[in-house]
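Attaching a single structure in structure tokens format; questions to follow.
Excluded from the complex is one protein chain; the other protein chains are retained at their positions.
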Amino acid sequence: MAKMSMIEAIRDAMDVKMTEDRDVLVFGEDVGYFGGVFRCTAGLQEKHGLHRCFDTPISEGGIVGIAIGMAANGLRPVAEIQFADYIYPAYDQIASEASRLRYRSNGDFTAPLTIRTPVGGGIYGGTTHSQSPEALFTHISGLKTVIPSNPYDAKGLLISAIEDNDPVLFLEPKRLYNGPFDGDHQKPSVGWKSHELGEVPEGHYTVPLAKARKITEGNDLTILAYGTMVWVAEAVVKNMGISADVLDLRSLLPLDLDAIVESVKKTGRCVIIHEATRTSGFGGELSALVQEHCFYYLEAPIQRVTGWDTPYPHAQEWAFFPGQKRLTRAVKTIMKAA
Amino acid sequence: MAKMSMIEAIRDAMDVKMTEDRDVLVFGEDVGYFGGVFRCTAGLQEKHGLHRCFDTPISEGGIVGIAIGMAANGLRPVAEIQFADYIYPAYDQIASEASRLRYRSNGDFTAPLTIRTPVGGGIYGGTTHSQSPEALFTHISGLKTVIPSNPYDAKGLLISAIEDNDPVLFLEPKRLYNGPFDGDHQKPSVGWKSHELGEVPEGHYTVPLAKARKITEGNDLTILAYGTMVWVAEAVVKNMGISADVLDLRSLLPLDLDAIVESVKKTGRCVIIHEATRTSGFGGELSALVQEHCFYYLEAPIQRVTGWDTPYPHAQEWAFFPGQKRLTRAVKTIMKAA
Amino acid sequence: MGQSAENKARAERNLSNQSKLFVPEPQFRPGDTPDYSHISIPTNHSPNRPDPLCDAHDTVEHALKLIRVLRFNGETEGEWKPDLSADKMREGLRHMMRTRAMDERMFTMQRQGKMSFYMKSTGEEAVSVGHAMALRDDDMTFPTYRQQGILIARGASMKEMMCQVLSNSGDPLDGKSIPVLYSFKKHGFFSISGNLATQLIQGVGWAMAEAYKNTDGIASVFTGEGATAEGDFHYALNFASTYRAPCIINVVNNQWAISSFQGIAAGRGETFAARGTGYGLATLRVDGNDMLAVYAATKWAAERARNGGGATIIEHYTYRKEGHSTSDDPSKYRPENEGDVWPFGDPVERLKNHLIHIEEWTQEKHDALAEELKKEVRETFKAAEAMGSVANSTQLPDNTMFEQVYETEPDHLLRQREMFKGEIG
Partner (left out) sequence: MGQSAENKARAERNLSNQSKLFVPEPQFRPGDTPDYSHISIPTNHSPNRPDPLCDAHDTVEHALKLIRVLRFNGETEGEWKPDLSADKMREGLRHMMRTRAMDERMFTMQRQGKMSFYMKSTGEEAVSVGHAMALRDDDMTFPTYRQQGILIARGASMKEMMCQVLSNSGDPLDGKSIPVLYSFKKHGFFSISGNLATQLIQGVGWAMAEAYKNTDGIASVFTGEGATAEGDFHYALNFASTYRAPCIINVVNNQWAISSFQGIAAGRGETFAARGTGYGLATLRVDGNDMLAVYAATKWAAERARNGGGATIIEHYTYRKEGHSTSDDPSKYRPENEGDVWPFGDPVERLKNHLIHIEEWTQEKHDALAEELKKEVRETFKAAEAMGSVANSTQLPDNTMFEQVYETEPDHLLRQREMFKGEIG
């Protein structure tokens, strides 16, 4: 077992796959010689060669476009989009093409590609370096959307994504790159090396794509979370001293509905938390599913704790970020409700 | 009062605004001399001049891009995207630019533009002429999303959209262009001219942007619908002989939550219907809102009736389309539930 | 400008009808008598034929000229004349005629309600057939909906094609896609997207994969002139240039994009081939109604790509003789006879004339072939129609719609399958 940050774990996943399988290529803006603005691909070009890890023009649509062509032609490209906020020029290639190729050709052609991109706020990135656009992708049939919350999962899920025969969008919560983050930005930050989930096996292993992970176990409440919010939820549960299931969903599409339903049927209360803007966020889908499947078990209205329906502001970053205060209030409300 | 199809009503709205206000321009693929593939702009070039209604290159991103620049410079552009299925190349300009210009410049610049585009299936358009992507836009703060279900509303809402000082996405259910459609494709089609909502006042009037319309009134059930589904819902209510509120939402963002909550509190039962793919569709948001605001009034789980989580198939069009059968089943289930 | 000044300016604009905004228009509209005498058809036809591995810069002039081989009188001329046997030329003629015969029949059948939609390639058959014949059969093509000639030239089953447009039980796509959006991997024919231009950059990616795998395969990608305005066109040119991808980028300039004339996409650009110049790509412009010229230009570009010379952009200059699709009525926006007076003639006629000129063909044989193909098409269609159509039943089980969304059906789709089962009772 090695100790790895999430950056190292992600890099290691690519390294393992590139070593195993020459069909795996890695490319994107600044990912080659420099190793990516978040260093996730550092060293891969030197190790595997210029033609296996390289820079692309600043053209997200082009990046995903070539990835589709390569994937259809038997390779397993891993494309990086520098920030999820910049994925929209590639939206058409992702939604209309990568996600539809198998269907419209009835399996004649497929697009087994992986798109990695950092999401979420917490680094003073403002409107264009902080977005969490997962809900814009979970609506797209034919696509899978995955989001890890720790180094162990990041590596295992990324290897699964690369090996999957369908296109996978792999969202990386950038605020978790170096350590867990519970939303308290004034606390000194702790690195992954001192966290048990920073323990990452060497070599090849996988984490399955449609399985949630239980972070804490309890009876009074279910909190559904993913990405950075997993750590906000864990902190709130600990600080409030409540007995709660915190589920790290890990995969949003497909979703581990069984785990969700089992937990909510047990607890009767459900809070959903995500960093993305509220309206039409993935929390809406989760809330709908929970009430469809657990209606007769619910003792209080499902609560959504989210970012506001505004762009992600710069100076007001922590007023936007759904931190412990916002979640605590929701938990109190739901626990009080009859 | 004139009798108008929805196409004529939409055209009339543009004509009225172009006549009143020389800052209103209309453009898009094939909209000029030819008058649009659905004829919504027929005659406007001849009447108002080549430089006020014109063809553009096949470049949805470019179309929205120039619309933003024109709008920021004091004009009121109305851009047509030929099919909503082709709006994705413009996604970045819509989501990152038009919807964000006011915020990021703190009101220094604004983008009062309207984007019209046909949505929905029912014309054997297959995967790329049938989509209902509204949920991809209701997640975007700064944007308004509107969808009429009849000629009267279409004209009034479109005039409101053009006059609005924020960007508005105006979705036109193409299956309703010529007449109401209740989902029964084997029935001979009836035109708007023989429907009361085909009565459209001449000249200027508006329908406000965030107000739902009650189509039928009843006590046992609330059906939330928009676009083509309004007519499917109306038919089911009539055929089943039930007492239901059918709400035509008309505006999805902002939403008339008050009308929804009032109705569901009265009926205690809520079915949501939309044509779009289920997962992360706008129905998720609606379901979440209803249970957040009416939890203690609900007598049965909220039901979602939707298109499947597949691309819109060609030959299997009517198996995908959420028609009367699918809705009837949901209504029966919810009425039976304790 | 303050609010009142703005209002005043607006009021003034409302009064005046002056505007400096330029909007291009075609020369001729319904009611006009089209006159194309200004389009010069050079008699000594073409620019020179440089070495296929020349510097891209050496083809700058080619982007502004027009490669031609077939003269109207049946003679051939110039450096680009390909080395094609009479047999091969007759084969090409047959492919073009077969494509046209199928298009004709499908159009009529659509009008009779047998299928929801159809798109003809009439007048443009030389582009797809000439191109396909100059490629290797395993070179992957990324066509638009107007290159059915590639399938015909590569020997695809016409019955399978017809079943696709009928969306019936013989449709390899199980009815998922609308008519003419074929996918035939086995014939090096990429699944056609309904979204214009998207496949251009995918084809470049395919070509990069060929280079990566160290094969000598190439990719050939297509767009209409109208769709060159999409971002994907730019991506394709840019990435092809940066990574020297072994591919050919074809712009089929058939003068029309539904109702928009080519000037809307071209703007003040002189030709579509010239778009490649600034990217350092080789650029050729070819008479698209001249099958031999299309063949020759393609051969050149394929040789260049296969030997490491990188990408070529080829503009195929042609004319869309019919409506955009069965949903279109071109008489609404262009003169009815424009196609007839189009100065570059008909590709079938031109190759026929050449073959007759060199005494390898006769009008009688031609008529007989046309008759034979008509019959073949009619009979094939009958067999295809027996497998279903939208006119009565497609004979396709509805729940194939849940298949091939993913490799394996996830839980939520299985649940929806169940719901659907309940619905149909």
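Letters A, B and C name the chains as they come in the text, with residue numbers starting at 1 for each one.
Note that in this section contacts are C-beta pairs under 8 Å (C-beta built on N, C-alpha and C of every residue); 3 or more make two chains touch, one makes a residue touch a chain.
In this text, all values refer to a predicted model and were calculated from it rather than measured experimentally.
Every shown chain that the unseen chain touches in the whole complex is listed here: A, B, C.
Touching the chain that is not shown, out of C:A229, C:I249 or C:L373: C:A229 (per the contact rule at the top). The chain that is not drawn here is touched, among residues B:S5, B:Q93 or B:S263, by B:Q93. Considering B:G28, B:G142 or B:P173, the position touching the chain not shown turns out to be B:G142 (whole complex).
Residues of subunit B that touch the chain left out of view are 25, 51, 56-57, 59, 61-62, 65-75, 77, 89, 92-93, 96-97, 100-110, 141-142, 144, 164-166, 210, 254-255, 257-258. For subunit C, the list of residues touching the undisplayed chain reads 9, 13, 16, 18-24, 56-57, 63, 208, 211-214, 229-235, 238-244, 246, 263-270, 274-281, 308, 310. Contact between subunit A and the absent chain runs through residues 21-23, 29-30, 32-34, 37, 49-52, 54-62, 74, 85-86, 88-89, 124-129, 278-279, 308-311, 313-316, 319-320, 325-326, 329.
Simple rule for what comes next: only the chains that are shown with their structure count from here on.
In terms of their C-alpha centroids, the spacing between subunit B and subunit C amounts to 34 Å.
Inter-chain spacing, taken between the CA centroids of subunit A and subunit B, is 31 Å. Distance between chain centres (mean CA atoms), subunit A to subunit C: 41 Å. Counting partner chains per residue, subunit A has residues 61, 89, 92, 96, 100, 103-104, 141-142 touching two or more of them. Those residues of subunit C in touch with two or more other chains are numbered 174, 176-177, 181, 193-195, 231-232, 405, 412.
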